[in-house]
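Omission of a single protein chain aside, the complex is shown with its protein chains in their original locations.
== subunit A ==
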Amino acid sequence: MKPSTLPAPAAAEGAALEVEGLRVELRTPSGTVRAVDDVSFSVRKGRTLALLGESGCGKSMTALSIAGLLDPVAEVTEGSVRVSGTDVLRLSPAGRRKLAGPGLSIVFQDALTALNPVQPVGRQLAEPFRIHRGLSRREAKEKAIELMTRVGIPEPRLRARSYPHQFSGGMRQRLLIAMAVALDPDVLIADEPTTALDVTVQAQIMRLLRDLQTERDMAIVLITHDLAVVAQRADDVVVMYAGNVVETGPVHEVFAHPRHPYTKGLLDSVPEHAVRGRPLPAVPGSPPELSAVPSGCVFQARCPLAQERCAQERPHLVSVGASRSAACHFSEELDRV
């Protein structure tokens, strides 16, 4: 399949992050599989784009390949990733390292394992300043304490000497976010930043992220499977399924009028739509194994609209309105339902 010829949803002009035709392949014992296929999107400064999909749909793999942190078994085989205009996939390892922090940084999901358990947190927070700004130990530590204050860690000077296991889950996530925004990155990738936290803490963390975004004018790529988070926090959404983008567009439009049956299925399965006495609506079945993605539409096996055509011909992502696109042969019909 050729990379999509379609412009990504947000105007590519002046985008902080542009991903085009990204393909990631995994070497497995039973052969090479495509974990991410022809994924394109772009985000401007100050905007938030949500990558939405269930576990294993390739959203985290997309994030890791953008950040250049793929495991050795995975490889970007096609496409380009531009951070503020620079094609990061063409950079040397040293060039990438230079960009990691000030250009692009990433907040991981599980803050307990993402922080080094045997280093005081202050030292970990100081590291970006040591690496990129060449600050002395003491100067960097002051910067780290400033950051801790900014993300709301009480008694930062004292706590800088504590170790990760001595913080609560929410505080650890704050530390991780502080570390990621240390050098005012143009692009911040947040990979399920709140899944490990309870609901009240989730809201605080999302608020902190939004405040930091406004303050530092960052583009955020928010990776999540939480529809409510997408609805509240994102400007645009990219819905992924089995490594492919199935629908993109501004969140309020996509959520109001989904143009792909998968998006619609996801939205319908929100418990608020449930009717008493009836089973909770759900998308039947489960996603295909990456080694057995069908030749036609990737969603055909679970799709209520599937017809013969879907088994033979993979639908391309086509424009379905201003800055919206969907990859379904029947997206017109879906709109009329």
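What we mean here is this: a residue touches a chain if its C-beta (ideal position, glycine included) is under 8 Å from a C-beta of that chain, and two chains touch if they have at least 3 such contacts; residues count from 1.
The rule we apply is simple: contacts and distances are computed from a predicted model.
K.L.:
Given that one chain of this complex has been left out, which of "Chemotaxis protein CheD", "CoA transferase", "Cytochrome c oxidase cbb3-type subunit 2" or "Binding-protein-dependent transport systems inner membrane component" is its protein name according to UniProt?
P.N.:
The missing chain's protein name, per its UniProt entry, is "Binding-protein-dependent transport systems inner membrane component".
K.L.:
Out of A:V76, A:A114 or A:L147, point to the residue that touches the absent chain in the complete complex.
P.N.:
Reading the full complex, the residue touching the unseen chain is A:A114.
K.L.:
Thinking of the whole complex, not just what is shown, which of A:S40, A:S84 or A:S105 touches the missing chain?
P.N.:
In the full complex, the listed residue that touches the missing chain is A:S105.
K.L.:
Taking the entire complex into account, which one of A:P72, A:G134 or A:P154 touches the absent chain?
P.N.:
Residue touching the chain left out of view: A:P72.
K.L.:
Applying the definition given at the start, please give the residues of subunit A touching the unseen chain.
P.N.:
Touching the missing chain: residues 64, 67-69, 71-72, 97-101, 105-106, 108, 110, 113-119, 127-128, 131-132, 163, 165-166, 176, 179-180, 182.
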